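Handing you a structure now.
With one protein chain held back, the other chains of the complex are shown just where they sit.
On to chain A.
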Amino acid sequence: MIGGLFIYNHKGEVLISRVYRDDIGRNAVDAFRVNVIHARQQVRSPVTNIARTSFFHVKRSNIWLAAVTKQNVNAAMVFEFLYKMCDVMASYFGKISEENIKNNFVLIYELLDEILDFGYPQNSETGSLKTFITQQGIKGQHQTKEEQSQITSQVTGQIGWRREGIKYRRNELFLDVLESVNLLMSPQGQVLSAHVSGRVVMKSYLSGMPECKFGMNDKIIIDKAGKGGVTNEAGKSDLGGGGSTSGKQSIAIDDCTFNQCVRLSKFDSERSISFIPPDGEYELMRYRTTKDIILPFRVIPLVREVGRTKLEVKVVIKSNFKPSLLAQKIEVRIPTPLNTSGVQVICMKGKAKYKASENAIVWKIKRMAGMKESQISAEIELLPTNDKKKWARPPISMNFEVPFAPSGLKVRYLKVFESKLNYSDHDVIKWVRYIGRSGIYETRC
């Protein structure tokens, strides 16, 4: 199991050091600093073995978090724990920075004592941690016996992510379908790989212990329901407000993973997504699709080398969605060779600038409607060089945000049942929003 956990600043100074196992000595702290943080070479692996001690590290801005062990631990678990640790810290004091860590070191030690015992991760749900680990110390003796046992049963219980007795005057929930669409396209316009990785993020402000059921246009469910006649749930489809151009009814999900609140065995057997949600914001599910993806933009590059000291670049972008929808924050990044001496750009729309420090022309467009087209052309002057190595021509990348789900996913319903309290599904105010963002959206040139 995890033998110790260290947090360093960018200089390699220790900010937090907590040792759980006897086989980890103080010198481990230095070994990591010397061999990894101060190493001359770039980090070649997130796992490092130094003198039979294994170090796992993740970096958040310029803070290093390192877990140490001498045993054959579950490596995936260690990394997941480090991520979780970051989440927990972030939910307590915001950004993970040297300043914040120093300001909250007592709290961090308290957390580390709670969420790792002898190197075994324990309950790390912030929802329940916050009931008894607070920055103000603990209410301790002010708690009644009932309160205490409620805390402990929640920390250890089946529904560790939600406490009892939550009350809201207005029962409300927000669903965000956040997708990132990834593309790698050849210069000839052939899709080399494309996939959407999506997340359904839920903000729930619901009283009591509500039982929720989430439905989407999952092909397997729709096909099943289709066989059995008209589905009565389809009537609730007013929730779905996607703006995809195609009228397709269902999507094929390659794979999905769920927050621990979702009953996985039920999903496995009936493919229904039912759960008791944590309070506040959390990620309900992640999914991945590769079929019938709506690619919001198409990039058509044209690079011509004119002699040895000049390049001509022309890039056309075409938007490919309903004309009534607007894409935002569009940015096209056209890489330029290292020996670029000057660039002249002409673009029809938006603003374009050559950024020498980034070796790229950055073309920004605030808004663009669907089914439109725009282009940029640039002349790049090159310094003569005797460097034999050819310019690698990195791909042209794009960033954007569109108000629909490129995978075609639609929320069909989210039903809320709370039998003990007197509110019903109809009383809950529900909001759904779709945002498609570019992930790694690249076209080779």
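As a working rule, a residue touches a chain if its C-beta (ideal position, glycine included) is under 8 Å from a C-beta of that chain, and two chains touch if they have at least 3 such contacts; residues count from 1.
Everything below uses one rule, namely that contacts and distances are computed from a predicted model.
Chemist: Name the absent chain as its UniProt record does, using one of the following: "TATA box-binding protein-like 1", "Ribosomal protein L28", "AP complex subunit beta" or "SUZ12 polycomb repressive complex 2 subunit b".
Modeler: From the listed options "TATA box-binding protein-like 1", "Ribosomal protein L28", "AP complex subunit beta" or "SUZ12 polycomb repressive complex 2 subunit b", the omitted chain resolves to "AP complex subunit beta".
Chemist: Looking at the whole complex, which of A:Phe258, A:Phe297 or A:Tyr434 touches the chain that is not displayed?
Modeler: Residue touching the absent chain, from the options given: A:Phe258.
Chemist: In the complete complex, the non-displayed chain touches which residues of chain A?
Modeler: 1, 13-17, 19-23, 26, 29, 42-47, 49, 52, 54, 56, 58, 69-77, 79-83, 99, 102-106, 109-110, 113, 117-118, 120-125, 132, 137-138, 140-141, 143, 145, 148-149, 151-153, 155-158, 160, 184, 186, 192-193, 195, 197, 254-260, 263-265, 267-268, 283, 285-286, 288, 388-390, 392-395, 397, 440, 442, 444
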